[in-house]
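Excerpt of the complex: some chains, original placement.
Each chain carries a letter (A, B and C) given by its place in the written order, and its residues are counted from 1.
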Amino acid sequence: MSISARNQLKGKVTNVKKGVITAEVVVDIGGGNHITSIVSLESIEDLGIKEGSEVTALVKSTSVLLLA
Amino acid sequence: MSISARNQLKGKVTNVKKGVITAEVVVDIGGGNHITSIVSLESIEDLGIKEGSEVTALVKSTSVLLLA
Amino acid sequence: MSISARNQLKGKVTNVKKGVITAEVVVDIGGGNHITSIVSLESIEDLGIKEGSEVTALVKSTSVLLLA
């Protein structure tokens, strides 16, 4: 199965912070870069995401802004 | 000036493809990772973005999905 | 592999319209409902999506507005 998202960044979860509805997950994608994701708390629990989990961060191209 | 976006990935533009309304820009962010962005054609022209430009790709945390 | 997106709607592609940068894909998800997606043209080609393809439409919860 493949996903249309052009940006698929593999990494390891370095931090998970849980709120009431949402949770914030930080992913080390290598090269000195980190990706921070805010997803529903429910999805974190369904996927069993915790510190150390191997995950892929997905970003649709239309969600990326550029600074130049 | 600072921007609220948690994800700010610096890199060099490796490809620009122009459509009628939008344009697709590929940015090499190092560590073997690339970010693809679809922005308005007008913004590419205003910012003078072309192959070789140094840019920062910005992604709001709420726009990131996770695959685990 | 599981995806954090809370909305995963399975269906069959009923129409694909291609632009220069983006493409529009219509998916019949049953119950009389259709989902229209605009993704990059490149992703349609990579995934081999065409009329009749079985696909899953993914929508992050934070991308859904409500009308009441």
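The working rule: a contact is a pair of C-beta atoms (placed from the backbone, for glycine too) under 8 Å apart; a residue touches a chain by one contact, two chains touch by 3 or more.
Just so it is clear, the structure is predicted and the values come from calculations on it, not from any experiment.
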With 3 copies placed, total copies in this complex: 6
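Keep in mind that, in the parts below, only the chains that are shown with their structure count from here on.
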Mean-CA-position distance for chain B and chain A (Å): 17
Chain A and chain C: spacing of chain centres that average the CA atoms, whole Å: 21
Chain B and chain C, separation of their C-alpha mean positions in angstrom: 23
Touching two or more other chains - residues of chain C: 1-5, 40, 42, 58, 60, 62
Touching residues on chain B, where the partner in the complex is chain C: 17-20, 22-24, 36, 38, 62-63, 65-68
Residues of chain A touching chain B in the complex: 3, 5-9, 24-25, 27, 29-39, 43, 47-49, 53-68
Chain C residues within the chain A interface of the complex: 1-6, 37-40, 42-44, 46-47, 58, 60-62
